[in-house]
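The complex appears here without one of its protein chains, the remainder shown in place.
As written, the chains take the letters A and B, and residue 1 is the first residue of each chain.
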Amino acid sequence: MSKLTDLTIAEARDGLKKKAFSAVELTEAHIQSVEKARVLNAFVTETPEIARAAAADSDKRIASGAMRPLEGIPMGIKDLFCTKGVLTTAGSHILDGFKPPYESTVTRNMFNDGAVMLGKLNMDEFAMGSSNETSYYGPVINPWRRKGSDTKLVPGGSSGGSSASVAARLVMGATGTDTGGSIRQPAAVTGIAGIKPTYGRCSRWGIVAFASSLDQAGPMARTVRDCAIMLKSMASHDPLDSTSVDLPVPDYEAAMTGNIKGLRVGIPKEYRIDGMPAEIEALWQKGIAWLKDAGAEMVDVSLPHTKYALPAYYIVAPAEASSNLARYDGVRFGLRVPGKDITSMYENTRAAGFGREVQRRILIGTYVLSAGYYDAYYIKAQKLRTLIARDFEEAYAKCDVLLTPTAPGPAFGIGEKTDDPISMYLNDVFTVTVNLAGLPGLSVPAGLNADGLPLGLQLIGKAFDEATLFRVGEVIEKAAGATPRPQSWWEV
Amino acid sequence: MVTTRTETGPLIDGATGKWEIVIGMEVHAQVLSKAKLFSGASAEFGADPNAHVSFIDAGMPGMLPVINRFCVEQAVRTGLGLKAQINKSSVFDRKNYFYPDLPSGYQISQYKQPVVGEGIVLVDLPGGKTIEVGIERLHLEQDAGKSLHDQHPDQSFVDLNRAGVALMEIVSRPDLRSAEEAAAYLKKLRAILRYLGTCDGNMEEGSMRADVNVSVRKPGGPLGTRCEIKNVNSMRFVAQAVDYEARRQVDIIEGGGTIKQETRLFDSKKGETRSMRSKEEAHDYRYFPDPDLLPLEFDDAFVARIKASLPELPDDKKDRFMKDYGLSSYDAGVLVAERESADFFERVARGRDAKLAANWVINELFGRLNKEGKAVGESPVSAAAMGSIVSLISDGTISGKIAKDVFEIVWTEGGDPAAIVETRGMKQVTDMGAIEAAVDQVIAANPQKVEQAKAKPSMVGWFVGQVMQATGGKANPQAVNELIKKKLGLE
Partner (left out) sequence: MSVDKETVRRVARLARIAFPEERLEPMAGELNRILAWVEQLNAVDTSKVEPMTSVVKVSLKMREDAVTDGARAPEVVRNAPAGEDNYFAVPKVVE
């Protein structure tokens, strides 16, 4: 049975259709691997009973020939998505016991298409982090280890439970959310694929908000095709989200022709940052070579305001977060710590309920929005966003897609960067520009480094042109060759 | 905020001399919509706790606002009614602060770019004077929920039924100078909103609430420090609150103290204002554009469509009443104060003596309605009946005196005035024979009065009275008068 967990979503889909195995068998195989992998701490909540019931229903539908796009596929859901009647924590103590009486639009779309939920995945608290170390439920451990070392490595963040569970074959695919790189960076350091769609492509309704103008949900899976299959189901126009876009969702798989002849690939020189590890530079060159071999044409482009993206992000995101997180006040849901009056109840609840990083960002956000500083910080940062978006528009006059590294390095050790916020923030240096401009970005597994750790390449597309990203991404994936699966050292 | 009012208004006396009160108002008017501003929950008043609440109104995680088009249209409609600037692009901001009845920790409002800009309201003051009150802005925002403090010894209960209901905040310039002016402004604003149908103006249910900003200064001097008095929910209270607050401030200043800018609460039982402890802390609302919403944009066609549907408003109606019906400014003002009254009057006046109609509607009908605390809509005397009474007077069928009796009968028993006059024989006697007989009788019976009258013609009135009595008030007073003069040889 164990090899059922090695299948891709596409392979499983075919196997289920051919009745080579049942949805229940497929789900049981994954439930077992979840139970064996608890040391990775990838799940906040396991829902095997929900999974079994859904799988049984899927088998009925398959038997009746009414198979849906994600029929019987075992998935993990990042704990930022509200799931009706199932504990939803956002990785925070402050949401203790919160069972939403509603289902997020994205997960509803997936379940309507037959997806089977194995559980809710661990994550950085309120998606604030790049290593999954800020979770109230403890760090997630990357299934990958350095050659000949048993040092525990981070799975990236904030969607660290998603990346680890997909890489460790606990789930076939997982939902993630990406505000500054939280899908792409963890995907890269765990050797899987993940896409942050164009802002507005997936509904934000029912997803716990971090930074509303940057948040976007997306799929994480072991292949580019699997991401395409998932996004087709996750994406929709949602009348309940004023920022969701009313555009038809294309058939992404159909667009994956493997043909990129004549495609113009932009190489932004500003992404060649000082102190970038040689292996990252080398990886980038490999990616360029693969695309050239496939008939694409390389174009040098410039994104002059790239270096201002992270600082701008660390004004806009905390500012929005400080307001979005004001609703966690101990009145209507979650944790309440008593106080002598209403104000001290608020202050005690939020002091106990929010972790250090979340508190730090709320304070930054509150400060930059406060009287006298708003223009100097918030407005300034929003102006930089305009310039960054303009950079991309100008680049896209010369090219169809951009190729960059996803992350500045491979997975690092747990605790290595926690004492220095800024060095932690720098993990998003290649991914954050995309969020600020609202563009789609895909991270593709592109092989292992000398230590045997996975690295990823990022493709950045034009707004709502995810199709091109999948088409080019699959070409890179093929050229790089299948990423081996990590040694399952965690299995008990 | 600068005042557009130049001349000094009425003054109040202090120990050190005269003081001028300066008043500006922030009126929160609930949009007459079925659903809330950003959610599909009902905006209706009065329901079980949290029964009109959606997950959005409760600030649940991941919930998002979607704006109600009707509310936007009503804000624009009101702006047009205030002859104000309509901003085709406006922005919704978050006003951040913690309070139990504010579920999300912020109120969605409009700060730097409101949907409606500067406008004007004309306010008639008792005594015939009319003042211009400047409107600074009108913006759309969410109402808050309700905290109940009297249900439990050491807890407050929170009901979010009102949370998210659409409000129009209408901010005036500090152009008002007395309690009377403030109340008159509020009354006029309410009339405009009710004419437009954008707000029911019901202050008891809180669908219209006034925050009153009061300061005092030496006549013509610089503006003083103002205090904001919250939730003054009746015309009468506005007047009381202003008078109390102005007096309080004058006493403090004359006592050598200074006014500290603060939010105060009006206590309608005591008729006093007191500092609000919950608002003592200095606020920093950290306004910023709500990233869950895009800028609110519409085109000229959108505005034009709304403009085309505007009704005739009080000011225009008043002008027309004066011009077309020849009414006095005062009478016209009384009639247009409520759309229902104006419509009632026009139904009565149509094709009749409008001045006479105005007299009867204002003095007899409104007088009686007020006495019995009834609204025009509840009048036992229909516009048609009122109209036929007016006709019966003008065509001489009945005298004004008889008309009062007819009105009384219709008010209490109902029925058609013409028929009542007919069946109850209330018609004026126009048969000169009968009148002459009555006159001869009175003259014959009072020889000495006849002598006095010849010397003092004003005595004729006495004879007319006698004759009217003899005919049960039904003789035509005009005819009687002429006849008597003739018979006494007084012309």
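FYI, contacts are C-beta pairs under 8 Å (C-beta built on N, C-alpha and C of every residue); 3 or more make two chains touch, one makes a residue touch a chain.
These numbers were taken from a predicted model, which means no experiment stands behind them.
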item	value
Of B:210, B:296 or B:420, the one touching the omitted chain in the full complex	B:296
Residue of A:50, A:389 or A:479 in touch with the missing chain, whole complex considered	A:389
Which of A:25, A:253, A:297 or A:347 contacts the chain that the document leaves out	A:347
Candidate in contact with the missing chain, chosen from A:133, A:178, A:329 or A:428	A:329
Hidden partner interface residues of subunit B, rising order	33-35, 39-42, 48-56, 58, 66-72, 91, 98, 100, 147-149, 151-160, 265, 276-278, 284, 286, 289, 293-297
Residues in subunit A touching the chain absent from view	97-99, 101, 198-200, 213-214, 239, 242-243, 245-246, 305, 307-308, 311-312, 314-315, 322, 326, 329-336, 338-348, 350-351, 354, 359-360, 362-364, 366-367, 370, 373, 376-377, 379-387, 389, 421-422, 437-438, 463
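Just so it is clear, only the chains that are shown with their structure count from here on.
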item	value
Approximate Å spacing (C-alpha centroids) for the pair subunit A, subunit B	59
Touching residues (chain side subunit B, partner subunit A) in the complex	55, 58-67, 94, 96, 98, 100, 103-106, 156, 158, 284, 286-288, 291-294
Complex interface listing, subunit A residues touching subunit B	82, 88, 90, 95, 98, 100-102, 104, 204-209, 211-213, 239-243, 319-320, 322-323, 325-327, 329, 331-333, 342-343, 346, 366, 369-371, 374, 378
